[in-house]
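Of the protein chains in this complex, all but one are displayed in their positions.
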Amino acid sequence: MIDLLTGLVTDYTLRTVALGSAALGLVSGALGAFAVLRRQSLLGDAVSHAALPGIVLAYMLTGARTPLVLVLGAALAGWAASLVVMLVTRTTRIKIDTALGLVLSTFFGLGLVLLSIVQRSSGAGQAGLDRFLFGQAAALVGDDLVTMTVLGALVLVALMLLWKEFKLLSFDPAFAGAMGLPVRLLDIGLTTLLVIAIVIGLQTVGVVLMSAMIVAPAAAARQWTDHLGRLVALSGFFGAVSGLTGAILSSLVPHLPTGPTIILVVTAVTILSLFLAPRRGLLAARVRKFRQRRQLQAERVLTDLYRLAAQHPEPAEAPHAVPVLRTMTSPSGVRRCLARLSDMGLAVPDPDGRWRLTPAGVDRARDILGGDA
Amino acid sequence: MSEPAVRITDLTVAYGDRPVLWDIDLDVPAGHLMAIMGPNGAGKTTLIKAVLGLVAPAAGRVEIHGDVYAKQRHLVGYVPQRGSVDWDFPTTVLDVVMMGRYGALGWFKRPGRTERDQAMTALEKVGMTEFAGRQISALSGGQQQRVFLARALVQDAQVYFMDEPFQGVDVRTEKAIVELLKDLRDRGRTVVVVHHDLQTVRDYFDWITLLNVRRIASGPVSEVFTPENLGLTYGGRVEFLAEQDDSTDTVEPHFNPDGHGRGRP
Partner (left out) sequence: MSPAQVEILAIAVVTAAGCALVGTFLMLRRLAMLSDAISHAILPGIVVAFFLTGDLASPWLIIAAALTGLLTVVLVEMLTRTRRLKEDAAMGLVFPALFSLGIVLITRYAGHVHLDVDAVLLGELAFAPFDRLVVGGTDLGPRHLWLMGTITLLNAGLVTVFFKELKLATFDAGLAASLGLAPALIHYGLMALVSVTAVGAFDAVGLVLVVALMIGPAAAAYLLTDRLHILLLLAVGLGALSAALGFGAAIALDASIAGCMAVAVGVVFMGVFLVAPGRGLVAEMRRRRRQKWEFARIMLTIHLVQHEGQPEEDEESRMEHLHGGHVGWTPEFTARVVAESLDRKLVTAHGDRLRLTPEGRTLAGQALSGTLT
């Protein structure tokens, strides 16, 4: 472990990889929060796949593998894809899911075709492009890192500057429009930021899996907070941590490709969040329901005792036996409920085993029955 | 005030090739609480959206207190339909109300102390101050409606537009909202409400516009809210029973070919 930590600081590759993955996770997590809220999860998938031909074309046209060029190509292709989706859905009766699937597969197919053409012409160059399919963090170099960080920072700054506008846009676009906000422009703007966030991460995670880096951190973060600011920050945090962990794991363990590893880590984070988050988590909800049910059962026994006792002149004094209680509304778990009532000071057992209400129990039963006692 | 709060001339809106509003001429005098009513698909929501610039009209013009909407935004408050929003969105009641001040804040600035105070005042008016920090997903229908209303109130407008504010809301909330609206009216503001309940028109509103793709009639409730006009709007025969308003709701309205049914100008 110590070796790892020192390695992170001293080893150039490890440091670059770690920082790059963290940066990617941070940006995609943050933008992903908005994408998920705006139901754009699948758009992220389509844009990632559609970026491939852009990357390869950029390389073919410029002969350069500089990250900025490739990122630009990816962004333009992703942008073109969203435009095509919009065009098709606006002018025909084809629904958005069909348009997304169509664009995703045909653009991606084009990318693969271009890739196979490049494969034959210049052997050495294309090897670098292959990694855009499933990602290869280990191949990150300083240049890549600089591009990623600068672009990522720009995206985050834009997000901060237009925070309240994006918030209103995502929550209530009609109200935003009535207020005079340029809704169309803001929509395109936010989607563009998403495209850039996706494109930054493609080298590390690959086109096929990038969509999960948009969705999973946001889905995980949503379970822990109800506050938009904290949601975005937490989503970025989860993304960064998953990116870092995945990248380090894949560099330590042989034959473990980076992209899939990061995805598995972030999915694990999401599943854990779904279950373990307090309040919203599934486990917490189950426990709550369980407790509520127990409480209800106890209250039923309490009111049963009350009703039985009400037939006597001194209600609080009249004890009743457990078997009798079992014949009333809750036949099972009576002893357990009585024990709970005893803990709450609402009922006490007599030496002969029969149970009676305490004065507090009488009051409580009256409350529950609401005045028709 | 000599100019009407809202003046709509020759407004026509269509979705694709389907006309939703035809050649609407409408003057809403200031200081009234007006209902817009008509059957489903009559264009009521579309009218509001066209006034607010959310939908591009095929023809026509809208003026708020004498000038185009684009220049008069600061005079207008809007309460959209409750169902138009995902209430699972991670935000609090106070946050939503503060959104009403975003227009005034302008670009890039964050809401601060002033906006918070304004929002709390608005929440006070709708009786929701204890809910300020509450998640909107935890609200009931009536509470959600109050929050939307507070968001409009915080805009401190001259003219308010509300789309079905009483839909799916409990009786207590409905009464509270009506009181608020009447108070706004009494202080000289103009309130335009898309309404759906014929029973309550006489008690709530003093002005009414009946709409069914075109303007059937518009004017004071006492003059315009008549069986004939309702019949023209909703189709079929309409009768008022004793103290209550009632009507038969049939499917297709029809145009009376012998007259033009425009009602009072």
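Letters A and B mark the chains as written, and numbering starts fresh at 1 in each.
Throughout what follows, contacts are C-beta pairs under 8 Å (C-beta built on N, C-alpha and C of every residue); 3 or more make two chains touch, one makes a residue touch a chain.
Not measured: the values here are computed from a predicted model.
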{"item": "Partners of the unshown chain among those that are drawn", "value": "A, B"}
{"item": "Hidden partner chain, touching residue among A:61, A:83 or A:113", "value": "A:113"}
{"item": "Sole contact to the chain not displayed, among A:92, A:295 or A:329", "value": "A:92"}
{"item": "Touch with the omitted chain, as defined above, among B:61, B:109 or B:237", "value": "B:61"}
{"item": "Omitted-chain contact residue, chosen from A:18, A:155 or A:219", "value": "A:219"}
{"item": "Chain B residues that touch the omitted chain in the full complex", "value": "9-10, 12, 14, 17, 19, 22-23, 25, 57-61, 213-214, 252-255, 257, 260, 262, 265"}
{"item": "Residues in chain A touching the chain absent from view", "value": "36, 39-42, 44-45, 88, 91-95, 97-102, 104-113, 115-117, 120, 133-134, 208-209, 211-212, 214-216, 218-219, 222-223, 255-257, 259-261, 263-264, 267, 270, 274, 280, 282"}
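We take it that only the chains that are shown with their structure count from here on.
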{"item": "Averaged-CA centre spacing for the pair chain B and chain A, given as whole angstrom", "value": "37"}
{"item": "Touching residues (chain side chain B, partner chain A) in the complex", "value": "49, 52-54, 70, 73, 76, 78, 80, 84-86, 89-92, 95-96, 99, 102-103, 105, 107-108, 110-111, 135, 137, 151"}
{"item": "Parts of chain A lying in touch with chain B, wherever the complex brings them together", "value": "37, 161-165, 167-168, 170-172, 174-181, 222, 225-228, 231"}
